[in-house]
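The complex appears here without one of its protein chains, the remainder shown in place.
So, chain A:
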Amino acid sequence: MTTTVALRTRRLRPGRIVLTILAFAIALAWVFPVYWMLNSSLLPNRTLQSFIPTFVPFGGSFANYANALEDGSFYSALGISLSVTLIAVFFCLLFAFLAAVAISRFRFKGRKTFVVAVLLVQMLPAEGLFIAQYKMVSSVGLLNSVIGISIIYIAAVVPFTVWMLRGFVAGIPADLEEAAMVDGLSRTQAFMRITFPLLAPGLVASGVFAFLQAWNEFTVALVLLPAEQMHTLPLWLRGFIQASATRETDWGQVMAASTLVAVPVIVFFLIVQGRMTSGLVSGAVKG
């Protein structure tokens, strides 16, 4: 009650009006590139060629999307992206789940070393290892294969997934399992029937996170999948910009392609966003 009163008195001040206008202006500026992608994707190339930009897509069409999809390379890239990502997510979740149970339900020798290693590995930049990964994968003949890149993706995404799942497992009190065991379940049964169902949201969130990581990955894919027919969606999209060096860019088509790549990612991202932020800074926010 008191806060509402305080808010109301504050709202009357002119400073607050200025701040509100500022907030709306910044919101508009920040979302503009996303809007511009959609806007340009709907406009015919003739309109985009003009030196005066068209800010609202009146009379737009989906022709650019049809053009971007025409040669079938999108579907090929979509297929590669899906297989690589699904393989990576599946194994990453499985491995990370087992490891998360180990570090949050047991105290054992080497636990801390493992946790430190996981946290440090998670920070390693792809560009610090990709030449070595390229040599390794090519030496076993897995360049341009789904398996080769999946292995690297699993390894790259496992650390953060372990850390994220650890939080979820630790959040479910072990007392619940112990109570079930008093009632006659074995430890494994107790875990599967009590803890596992409670973990489902955590597994979904971690899975979506792993999905986004693998789906958006560019650097490793660039070196491990050089053949064009093996390109994932990010590499496929980059092809449009690369081509701009030699010929006039069809920006409407590029923006349609970008929208096709971005929309599913945005949807998934909005599902897990809250949990991801807390996973990265949880220690600090709690104080």
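Criterion: a residue touches a chain if its C-beta (ideal position, glycine included) is under 8 Å from a C-beta of that chain, and two chains touch if they have at least 3 such contacts; residues count from 1.
Rule of thumb we're sticking to: contacts and distances are computed from a predicted model.
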Considering the UniProt annotation of the chain absent from this complex, which name among "GSCFA domain-containing protein", "Signal recognition particle receptor subunit beta, a GTPase", "Pyruvate dehydrogenase E1 component subunit alpha" or "Sugar ABC transporter permease" applies? "Sugar ABC transporter permease"
If you put the missing chain back, which residues of chain A would it touch? 3, 7, 11, 16, 19-20, 22-24, 26-28, 30-31, 33-34, 36-37, 40, 48-53, 91, 94-96, 98-99, 101-112, 114-121, 123-136, 151-152, 154-156, 158-159, 162-163, 166, 170, 174, 177-178, 181, 186-188, 215-216, 218-219, 222-223, 233-234, 237-238, 240-242, 244-245, 251, 254-255, 257-259, 261-262, 265-266, 269-270, 273, 277-278, 280-287
